[in-house]
Each structure stands twice: as structure tokens, then as C-alpha cells.
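Just one protein chain is left out here, and the rest sit where they should.
Let's turn to subunit A:
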Amino acid sequence: MSSSTDWPMWEVFVRSRRGLSHTHAGSLHAPDAEMALRNARDLYTRRNEGVSLWVVPSTAITASSPDEKDPFFESAADKPYRHPTFYEIPDGVKHL
């Protein structure tokens, strides 16, 4: 198997069933979007994992930097009033 390929990388998002949102499943190489979708079907849904697929060029994703971890994420932890922990969740509510 060839170790290198010029094909671009794609990020794959799978919706596992209706009502849930698409979740990142992994990435793959493909020459174009149509083939990326088919490769995603073969790689990430062959055991009935999904009902819908998105593929996004990896280059289209802007990621947060590890260097900015503290200013980005540190401050949230010490503000308990931002967490909805003071409510009782009714029994019938799912996916919350």
C-alpha cells in the first residue's frame, strides 16, 4: 500500500440517529467531496452507526490553540452559577 497520497484530508461527522446532532467520528483522505462521502460511509457507518453523514475539508476547520488553553477555558470552572446544577431535571427529559 502506498504510504503517501496527495489527496486532501476530510473530517467526518456522523448522525447516529434522528434527533441527535452530527458528531465528529474521525478523518480520511479522498480526492473530492463525493468520494469523501463514500469513503466515510465505508469507514464509519458500516456497522449501522449512522443515518446521515457530513464531510468537511480539514483545512476549513479553525482550531483553538493549546497555547491559549488557559485564557480560553480556565476561567469557566470557578463560576458555578454558569452550570445548571441548581435545577431538578424532570424524569421525562432525555438528551440534556
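Quick notes
Everything that follows uses one rule, which is that a residue touches a chain if its C-beta (ideal position, glycine included) is under 8 Å from a C-beta of that chain, and two chains touch if they have at least 3 such contacts; residues count from 1.
Here is the rule we go by: contacts and distances are computed from a predicted model.
Entry comment: the absent subunit's protein name, as recorded by UniProt, is "Phenylacetate-CoA oxygenase subunit PaaC", drawn from "Phenylacetate-CoA oxygenase subunit PaaC", "SusC/RagA family TonB-linked outer membrane protein", "AzlC family ABC transporter permease" or "Histidine kinase". Within the whole complex, the absent chain has one touching residue among A:Arg38, A:Lys69 or A:Arg82, and that is A:Arg38.
Taking the whole complex into account, subunit A touches the unshown chain at residues 1-2, 5, 7, 28-31, 34-35, 38-39, 42-43, 46.
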